[in-house]
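Please read through the structure below; I'll follow up with questions.
Take a look at subunit A:
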Amino acid sequence: MTDTTAPAVQLTDITKRFGDVVANDSVDLTLDRGSIHAVIGENGAGKTTLMNVLYGLYDPNEGTMAVDGEPRSFDSPRDAIAAGIGMIHQHFQLVDNMTVLQNIVLGHEPSTRGLVDEQAARRRITDICDTYGFSVDEHLDTPIEELGLGIQQHVEIVKSLYRGADTLILDEPTAVLTPQEVEGLFDVMEALTADGRSLIFITHKLDEAMHAADDITVLRDGSAVGTVDAAATSQNELARMMVGREVLFDVDSRGGTPGEVALTVDGVTVRDERGLEQVRDVSLSVREGEILGIAGVEGNGQQELIEAITGMRTPERGTVSLQGRDITELSRRRRIEDGVSYVPGDRLEEGLVQDYSLVRNALLSNQTMDAFSDGLFLDWQRIGDHADEIIEAYDVRPRNPEATAKSLSGGNQQKFIVGRELERDPSVLVAAHPTRGVDIGSIEFIHQRFQDMRAEGVAILLVSSKLDEVQKLSDRTAVMYEGSVVDTVDPDDVTEEELGLLMAGRARDGTERAARGAEGDA
Partner candidate 1 sequence: MSTARALLDDQRTLVGALVALVAVIALLLFVDLPGSDLVTVGALERALQAATPIALAAIGGLYAEKSGVFNIGLEGFMIFGALVGAAVAWLLAGDGSITQAHLWVAFVAVAVVSGVLATLFAVLLIRYEANQIVAGLAVWFIGLGFGPFAATVLWGGVSSPSLPNIDTIAVPVLAEIPVLGRLFFDASPLVLLTIVVAVAAWAVLFRTRYGYWVQAAGENPEALDTAGIDVNRVRYATVVFSGVMAGLGGAVLSIGIGSGFTGTGVTMVDGRGWIAIVAYLFGNYNPLGTYGASLLFGAMDMLQIQLQTIGISLPGSITGLFPYVAVLVVLVGVGYTRVPSAVGESYDTEE
Partner candidate 2 sequence: LGGGSDDETTTTTAADDGGGDPETTGETTESGGSEGETTNVAIVSSPAGFGDQAFNDLALQGLQTAAEEYDIEIQQVEETNQSNYQTVQSRLAESTNPDYDLVVLVSYNHTQALQTNAEAYPDQNWMLINDSIDQPNVAGYTWANHQMSFQAGVLAGTMTTRELPYEGNSLDPDSSTVGFVGGVDGSLINAFERSYRAGVEWVDENLDVTVGYIGNYTDTQTANNIATSQYDAGADIVYHAAAAAGQGVFQAAQDANRFAIGVDADQSVTLPEYQDVIMGSAVKYINEGTYEVAEATVQDNWSAVQGSNILGLEEEAVRVVLGQAVGDELPDVVTENLEAAREAIINGDVTVPCSASGC
């Protein structure tokens, strides 16, 4: 603590390039001691990159950093930790089968005569917990994997504090939390700043930033657009800064009249690998020529639900029907053949084979389509042509069908997958986050294609964490919370704010909803 008046962290002119991509373009950021500084921006704006630079994971191409007024440069997180900086990643860095205590002390174990001194560790952790009101010390001997995400996040924070962090970076800490857990986190953040620690808080949610932070810095396309006082700004101003233009709700004519019911989900309950019930007794239906949007905070069962529909997962109870026919027992392959297309949320692992060329990837999930084989053998000629068509229509770059999938940027990978799945002439399309990481121009094109397909009578189930996308495209919106559909609403009748409340497990008017999620519980 050399200079108590100096800012906790001062980033000046930070530039970080990945090849041609400028992830951070001379960004300035000042974190005042004892304050919370929010960093917001669209996907790919460069938030995480900036934090990784500060945490010593990346070397900046240009720019300087000062901690407590002293210029610093970090070769590795070890240096950053030594300088009192802690980071809680989007993906927790915890060892699942080790206990909470072991995780907290990892790398900084107090030892006596070679053995880890558990008592000493326990005392220090309990101290920290008492100071900030964590309940982590109640679970010290529990393996991480038995704890909920909320507690895991607390463990991460305690771990940083245990290592002596004065400055904490929280990268999208609320994305995986329930609203109650978010509240709890905000309390903790307040207690930390009250104790003189400084926090950087990354989020996509404007209201959270305004609620929790003292200052807000907005990043766009790698540059810092500006820093505002959280108390003196509005959501509209922030949105304008983020996107670079006025944000308007362009609710398209939804047009058309939906036809017969194409997809029915009836009383479906799904458990995950760990045996936890992720979807509870969900029923819904999608008609031909209709888009049913599913909104919800990620991790509320959307993924498991669509996996049950597309045949990636077997539901524990309930039925899935296609045009009135029960397909619950059908394999994924049969469902593809029967016209269920699926844009998966995980493009790296599921949507593409990273080592395959685009031509070979064009065949993925099309293996048994008659169009691509002449009886016994595959017709690589036709598959190649199809790959060309997708590349052309969806503006996939580079325009090289022989390029391997892994050499494409995330957005281009996504466009290729969407193209492949949409061009199969499905009768039902299930899409998870179809425009994630996709640039604005391509988003419009994909949205247009969704609307065209609706006009052609395709039944579309759209899962997206982007509320504006759901609002824009869907004819009806179902909101999922803790594995259940809490409400199904008409997008024209509901504001984004009201949707947000539903997603947080509350009633539209903001009142605490009678614990509906608890039905199948206990």
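The working rule: a residue touches a chain if its C-beta (ideal position, glycine included) is under 8 Å from a C-beta of that chain, and two chains touch if they have at least 3 such contacts; residues count from 1.
How were these candidates chosen? In short, all candidates are chains of the complex that A comes from, given by their letters.
Just so it is clear, the structure is predicted and the values come from calculations on it, not from any experiment.
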From 1 or 2, the one in contact with subunit A within this complex: 1
Residues of subunit A that touch candidate 1 when the two form their complex: 52, 57-59, 76-78, 81, 87, 93-98, 102-103, 105-109, 111, 114-116, 143, 145-146, 163, 274-276
